[in-house]
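Every protein chain of the complex appears in place save one, which is left out.
Coming up: chain A.
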Amino acid sequence: MTLFNSLVLNTSLFVLGLFGILVNRKNVLIILMAIELMLLAINMNFITFSAYLDDLVGQLFALFILTVAAAESATGLAILVSYYRVRGSISLEHGQILRG
């Protein structure tokens, strides 16, 4: 597996996550999953470069990011739950009350 291939994979995953956020209009869960996907893509990127450059710092960062991602999804889901309690739905369409 060359560097190029793994970079293509990582970038595609990242863009996929990005589009997951962009294209999705309703489901908050999917957005959270897309964010997770983007973080995973970034993680893979770190690891790829860490292996390629033979440097440990990348993996260190990957570990950190795993932690952060876990914490982030925990908080996100918590927000989601409380949101659902208030609204009775997790659809984003009803959230357009904060307009400029």
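We adopt the following convention: a contact is a pair of C-beta atoms (placed from the backbone, for glycine too) under 8 Å apart; a residue touches a chain by one contact, two chains touch by 3 or more; residues count from 1.
The rule we apply is simple: contacts and distances are computed from a predicted model.
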Since a chain is absent, check the UniProt entry for it and pick the matching name: "Phenylalanine--tRNA ligase beta subunit", "NADH-ubiquinone oxidoreductase chain 5", "Trafficking protein particle complex subunit" or "Probable electron transfer flavoprotein subunit alpha". "NADH-ubiquinone oxidoreductase chain 5"
Cross-chain touch to the chain not pictured, restricted to A:8, A:22, A:63 or A:79, is A:22
Please output the residues of chain A touching the missing chain, sorted low to high. 18, 21-25, 31, 92, 95-100
